[in-house]
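For reference, the structure I am asking about is given below.
Missing here: one protein chain of the complex. Every other protein chain is in place.
Showing chain A:
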């Protein structure tokens, strides 16, 4: 075994991080009380270069529209990485005090992780406060601070729904389940009828899916956390109900537990191993490109419900654009973040060409968007289904200030227990303990629900 390659990977990564230079960077922008129209106009006429980090494909389109509207400003788009890698690079740059982008894509779940370290610029002085009425309520709640700050501008969302194989449902006489109870019965019946097929796959390490499931069930584990006070309750009745449900089906062997977005999972989706995919509004177009061989067989429906007759959904995924307070061009950066996410032409292109599910009321009611008939779904108006689901997402769901750690701990405790047939409810307790321990270690005052 050759040590030369290895020695530098882990050790080097930890050792060589440029945090040493934190002292020599820029100082954060102090948010002004109000920026006047004249100041904004002046800034937008000043030749400026903005750095924008995002992994959204085709974002050049919106950038071009912005540069057309504000010819003095140039935007450099960088795709640094997706998800975890993107945030790691941003954090490193923020700590170094230089090299961080002016504007960046930030998922809703990661917004508090950047407000706790005091790196996001409140966009209210730059006119963002007036945008509230354009956005769906629950989405706006996700980017709003306790004192009404606007930490980021919503770009797309992921209200959760269910994609199902109409052909498999028909073959086995399965009705689209309206409740989770009916879903469980269908899972048993289907697997008995055809042991090769599972009603769905529970991705055991997909913390975002689990969080969305908690959201639907009405659990809000970090509700009431603010600043240095962390409230955590992942062992609530609602959380327990969700956990018992999936752990039970996994233990019976009537749902599979493959890691999602893995080779195994892609192949299984193409070969009809899963009869449904519990996913979010970005799922339909994603599936279309990754399971092309199953075109025409899928349909979309709302999630099964915990209580009969209810219509409630959670959200999984979606992003915002935030401005870091180390920027030298706060006005231009703030205007950019607002422009690409509210300009009618920009947002329409996002929804209909880039297939980002829109957070704006205007688009969710736009027949040109909701009326799109997707061949992959047998001509169904899938956007309309998800636009209706979007109205049923609860505004009460708060993310922890260290979501990546919470996710990792979920995978190590609850996710593993469900996948490996352990005591999943006990694992909820372990998850809670790990979160509390970590939070205390980070200096939070932890309040656990009794």
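Just so we're on the same page, contacts are C-beta pairs under 8 Å (C-beta built on N, C-alpha and C of every residue); 3 or more make two chains touch, one makes a residue touch a chain; residues count from 1.
We adopt the following convention: contacts and distances are computed from a predicted model.
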item	value
Omitted chain, identified by the protein name its UniProt record gives, among "histidine kinase", "Aminomethyltransferase", "Multiple sugar transport system permease protein" or "Potassium-transporting ATPase KdpC subunit"	"Multiple sugar transport system permease protein"
Residue among A:97, A:125 or A:204 touching the omitted chain	A:204
Sole residue of A:46, A:74 or A:262 that reaches the chain not shown, by the stated touch rule	A:262
Candidate in contact with the missing chain, chosen from A:172, A:273 or A:381	A:273
Where the unshown chain meets chain A, residue by residue	1-3, 5-7, 9-17, 19-20, 84, 88, 91, 116-117, 204-205, 227-228, 258-259, 261-264, 267-268, 271, 273, 401-402, 404-405, 408, 411-412, 415-416, 419-420, 438, 441-444
